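Heads up, this is only part of the complex; the chains shown haven't been moved.
In this document, chain identifiers A and B correspond to the written order of the chains, with residue numbering beginning at 1 in each.
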């Protein structure tokens, strides 16, 4: 029995709300239950030094948590003077996930930076950031295409993510904090709309896990992201239709 | 004529939304037009070293802006490794404002920390932080009193803030970013419900200003904060009534 009463393959109520930042070229407030992340995509004219004069672009991400996003207040990283290892690890993962489904040559020599700021955290903030950040990224690409800075949206696929775990001996999808802190194993899956795997991070929190447990979690993740891809698609479609209408 | 079309003494639409953070002892999302600040008050059992064994408490504040809160993205302070002088100056101001209306002895040897994080900025983020942060602080005090950790809410007054300026030769209240960046003078007033002044920060952005211009701005600020105090009161009353109802 899960603390939340959810079925093993049941994910929390998910919502994707666009247009939440009046300045960003693309933005999305993603909610997985009580986990809320504000994703804002910014188009920049510069690329990192190693790409200068390459004709190719870059997509990167930054991640942060408001100090009281968590049950017990966490020190502000800006005040502490450095980002934690956890923060750096998460933002590197998010950036890789977006680059895996972006045609960097089609993007041209510019960078899109996706800021993922956690307003409230109840487990699964990195996977929510990828799932919601994809929408912000897509809309930033739409902005570039709409302004004829690129020919078309340079995406080769969709990307979404979910965490699964082994909780009390059984595989469950979309861990919340109560489960995450007690699960024997926690695995984050970053998957694409076409069924490919972008990244797997699976960790035995207590005892090592077995290959068949891993396969159970992978199957749960594939099923859960199917639903996320559908929601992403309809959210993006609606937002683009609204932009079309506003421009008309 | 103001860029926004507002009358000289007309402030932007203001809203104060409580209960926006499920963990914080008090929280408030304050909106002055397109300026949105999430305020979360945290009760801590420790006080700063200089107050240990004094029997007195402390109220402090931290301030931050999401990178894309602004029209042009600002570097993340956590990634840069330090808070800017502007950030430190603002959070010191917010903290002083709250302490000026708090009975620190009545609070007892604990600290309330109010995090003010700007989700979207269109001028006046520091004054919005004070105005909305007051609500979060009041509710955190209510939390302490409700749990019988203190006898009563240790507030001696209310506090709210507003910026006024001299724009095209005339005094105006509640500058937005378009005005702020063009005003000859920008003054922030932190005032109390009983008509006292907690803090004045007035700066000639271009030419020096005259005493009578200052007095015009002060009068506008007093009028504007009257309306803010009324809104704060009703917001707090409603939130407390809801807590009473939930506890019943």
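Here is the rule we go by: contacts are C-beta pairs under 8 Å (C-beta built on N, C-alpha and C of every residue); 3 or more make two chains touch, one makes a residue touch a chain.
These figures come from a predicted structure and were not determined experimentally.
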Note = Full complex stoichiometry, one sequence, with 2 displayed, works out to 6
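Quick note on the criterion: only the chains that are shown with their structure count from here on.
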Request  = Round to the nearest whole Å and give the separation of the Cα centres of subunit A and subunit B.
outcome  = 32
Ask   = Hey, which residues of subunit A end up touching subunit B in the complex?
value = 21-24, 27, 34, 38, 40, 42, 44, 62, 64, 66-71, 73, 76-83, 87, 113, 115, 117, 119-120
